[in-house]
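Complex shown without one protein chain; remaining protein chains in place.
Up next is subunit A:
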């Protein structure tokens, strides 16, 4: 042809990221000859659905394998040491072993606390009073988000006339894939509702858990197993109770007493329950934030508050309190 040639304006194969939430329309350029409406083919650049399905299947198989492994581990434990529950050292070493590899075992973790997976989203429902936002639970929520795929939703109950906007966004922005609930490991549903704080999970097999302290204990178990050392566990427990009963709700006298004991405990170790950050730290920090007493705190407590701040877990609730 007596025409000059132009270089192609773009390369032949452009990869286009297409959303996966829509159904596919066949390529409109594929068969020119047919009538307009009947032209359909795959849109170019789309990730092959077969590959995706294969990936999903593999994930599913891996998940099942891990579940199986956990069950077998459990069985092995009872078979090899029939009186495992009596032998504290054995069981504690076993549990620490089985919980060491965090991410891959996360599902089994959930299973041990929440019960068998029924193939649907396991939704934890928390009713909270908008006048007293449960700060510790919000911290635990952000920790859970780091560990699991958590679907977080905030609702306002019809018995509450209005809720400040920062409480509606306190669980962070809406997840991009929130339309597919089944793809999440854990649901965290926060309902602003008077009067008391309550957590519901399985209404058939479990009583509602009442009180922020108890809900916090439950949620923390989803993150790490409770210390197997009974002394340590009791210590954490007593700090949590002290935080919620005396620091958050107690009189000024009780308040300063707690601050003193906090100070002496933090003089001995970096965190409240020894060398590791624990629920005790979360509870005490949040209750201090709520009673806004951190400025008048003694030196060790001040230092501890600073190291808590440095962890970054508490920045969302600090924003909320402003």
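To be clear about the criterion, contacts are C-beta pairs under 8 Å (C-beta built on N, C-alpha and C of every residue); 3 or more make two chains touch, one makes a residue touch a chain; residues count from 1.
Heads up, the rule we're going with is that contacts and distances are computed from a predicted model.
Candidate names were "Checkpoint protein", "Gamma-secretase subunit PEN-2", "Mob1/phocein" or "Aspartate--tRNA ligase, cytoplasmic", and the UniProt protein name of the unshown chain is "Aspartate--tRNA ligase, cytoplasmic". Among A:71, A:202, A:238 or A:269, only A:202 touches the chain left out of the display.
Contact with the omitted chain, checked across A:125, A:145, A:257 or A:320, is made by A:125.
Taking the complete complex into account, residues 19-25, 37-38, 40, 118-121, 123, 125, 127, 153, 155-159, 179-182, 189, 191, 193, 200, 202-205 of subunit A touch the chain not shown.
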